[in-house]
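Heads up, one of the protein chains got dropped from this complex, but the rest are sitting where they should.
So, chain A:
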Amino acid sequence: MNRRTLLAGAAVALALATGAYAQDKTKVGFVYVGPIGDGGWTYEHDQARLAVEEEFGDAVETVYVESVAEGPDSERVMTQMALDGADLIFTTSFGYMDPTINVAKKFPDVKFEHATGYKRADNVSTYSARFYEGRAIQGHIAGKMTESNIIGYIGSYPIPEVIRGINSAFIHAKKANPDVQFKIVWAYTWFDPAKEADAARTLIDQGADVILQHTDSTAPQAAAQEAGNVITFGQASDMAQYAPKPRVSSIIDNWAPYYIDRVKAVMDGTWESTDTWDGIGPGMVGIGEITDAVPAEVKEEALALKEQIASGDYHPFTGPINKQDGSAWLADGETADDGTLAGMNFYVEGIEGDIPQ
């Protein structure tokens, strides 16, 4: 599957190199961590790729390689794309961070965009979405909806992005319902439906009636649907096929406007290395429809919270918040700065268990 796209890309590049009009097209490459049909993370990146094609038509050519393992494989794929003449390459997983930097060094004329990382270079931009804003809203709904007061959370890897999400969801679940308890299971994969389903089922067996996930497939939804009285949230994509229940709302990644912007910048020659981190306000993070399975008043509260976050009146990490060990982190009314959020490696007070180091 990977090789297929790669070979197709190579063939096209060869054809273009010999053709006279080769210089006219801007070539954009995408490296995906899962299959484009995962229904979640990679699916949304691919939707944005299609949006780029639609926007610019014949002026761009896009290539993608899916299910690329984080590590040496991804470096090879990026190198191949650069050799094939890509002008801009989006690498869409945290684990591609070092490979992206390595390849970017070798190809100073190619522009790179790395999703969710923190290392930049002259030709490497980073971009991410403030998913924790969406997770605050889900946490609120989760806290209000749980009857067993046990909320299960399927984590992928213990990186700041995921830890931030857990903390944000926990803080707001706790505000909505002081009795909630989080059970966290690490899957050590972004995409493995069988394992994700097992993890969801384990959490349900242990009493959770709300499942939050930070992995990419819809398998936890399927497992929850089968279990019956459990609710879930769409992750990265709307996952509306599981509405109105178990999926009662969702966080949606909307990369299309950003991708179109950046491709345009390359075409105009105005591209610069930047760091973008947008949330609900600018629309990079969307909240999928809150279904009727959620009581009207809870839905209203959630939407109000969304409005407050979008307008900037409220920051999901507003003090007083202590760290897990009881030490003070944010004073009353203080909000977290982006630096701390970007490197977050601690749980907030009240979450049980340790972060795998």
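Here is the rule we go by: a residue touches a chain if its C-beta (ideal position, glycine included) is under 8 Å from a C-beta of that chain, and two chains touch if they have at least 3 such contacts; residues count from 1.
Just so we're on the same page, contacts and distances are computed from a predicted model.
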{"item": "Chain not displayed: protein name in its UniProt record (\"ABC transporter permease\", \"Radical SAM protein\", \"NADH-quinone oxidoreductase subunit F\" or \"Acyl-CoA dehydrogenase\")", "value": "\"ABC transporter permease\""}
{"item": "Contact residue for the chain not shown (choose from A:N102, A:Q206 or A:S311)", "value": "A:Q206"}
{"item": "Residue, one of A:M97, A:A219 or A:V348, that touches the chain absent here", "value": "A:A219"}
{"item": "Absent-chain contact - pick from A:K25, A:R120, A:K175 or A:K195", "value": "A:K195"}
{"item": "Hidden partner chain, residues of chain A it touches", "value": "1, 3-4, 34-39, 67, 152, 158, 183-186, 188-189, 191-195, 197-199, 201-203, 205-207, 217-219, 222-223, 225-226, 239, 241-242, 352-354, 356-357"}
